[in-house]
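In this view, the complex is presented without one of its protein chains, the others remaining in place.
Let's look at chain A:
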Amino acid sequence: MIHLQNVRKRYRRPDGGWFEAVASTSLSIGAGEIFGLIGYSGAGKSTLMRLINLLERPDEGSVIVDTQDLTGLSARELRRARQNIGMVFQQFNLLANRTVAGNVAFPLEIAGWSKGDIEKRVAECLEVVGLTDRAGHYPAQLSGGQKQRVGIARALAPNPKVILADEATSALDPKTTQSILDCLQDINRRFGVTVVVVTHEMNVVRSICQRAAVLDAGRVVEVLDIVDGRIEAESELARSLLEAA
């Protein structure tokens, strides 16, 4: 479903030199998989994830999502392709002046859905995340966990093939974290959506991922397989992340 081929991303440093946030990296994520990107702060997890929907454009390499190479698309084509890739954020990034229903409707309005279709789909998505009774509330009236559910419903609304979640649970307490992870897993199982999660917590990986790439200094150090919550780690880094959990 997602193929990153030799992608590389560098940033200009203030001193004029280059900083390599993602070194030439290749990674394939299968359809219907829940895939983790794990590593310590600054490892390049977010950058790698943002390459998938081209929020960051790679300096080199290609990004193929659902058989389409995004790097070759025009601005208009890229906007269409992005409607196929939902995104969930650590800080939720909801529209404060729109209701819960309005937020979930937003990507559908962007995609040009009819009013009737939007209404139906919004109701379905709120049902999935269990927020039907909050449809008319504003984000300021919700708890963190509820806000994240709105974020997930919003990402799910346009029937995407892929959902990207960047530290989606890092602002939440452990119990709420588990319920959000369950929600993502539920969506993955019911609708076959491919899910990519960025996290620095091995527990998140253990709880929902089938595979996870361990990142360090912009490189994939190891790809872990998670079977029944058990993780065989070879690299030093993966072990230290496991111990921290």
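We take it that contacts are C-beta pairs under 8 Å (C-beta built on N, C-alpha and C of every residue); 3 or more make two chains touch, one makes a residue touch a chain; residues count from 1.
We take it that contacts and distances are computed from a predicted model.
Remark: of the listed names "Binding-protein-dependent transport systems inner membrane component", "Nitrite reductase (NADH) small subunit", "3-isopropylmalate dehydratase large subunit" or "Sarcosine oxidase subunit delta", the one matching the undisplayed chain in UniProt is "Binding-protein-dependent transport systems inner membrane component". Within the full complex, the residue among A:29, A:94 or A:153 touching the omitted chain is A:94. Residue in contact with the omitted chain (choice from A:4, A:48 or A:85): A:85. Residue-wise, the contact with the chain that is not shown comes from A:111, picked out of A:23, A:64, A:111 or A:242. In the full complex, chain A contacts the hidden chain through residues 53, 55, 76, 78-83, 85-87, 89, 91, 93-98, 106-107, 109-111, 138-140, 154, 158.
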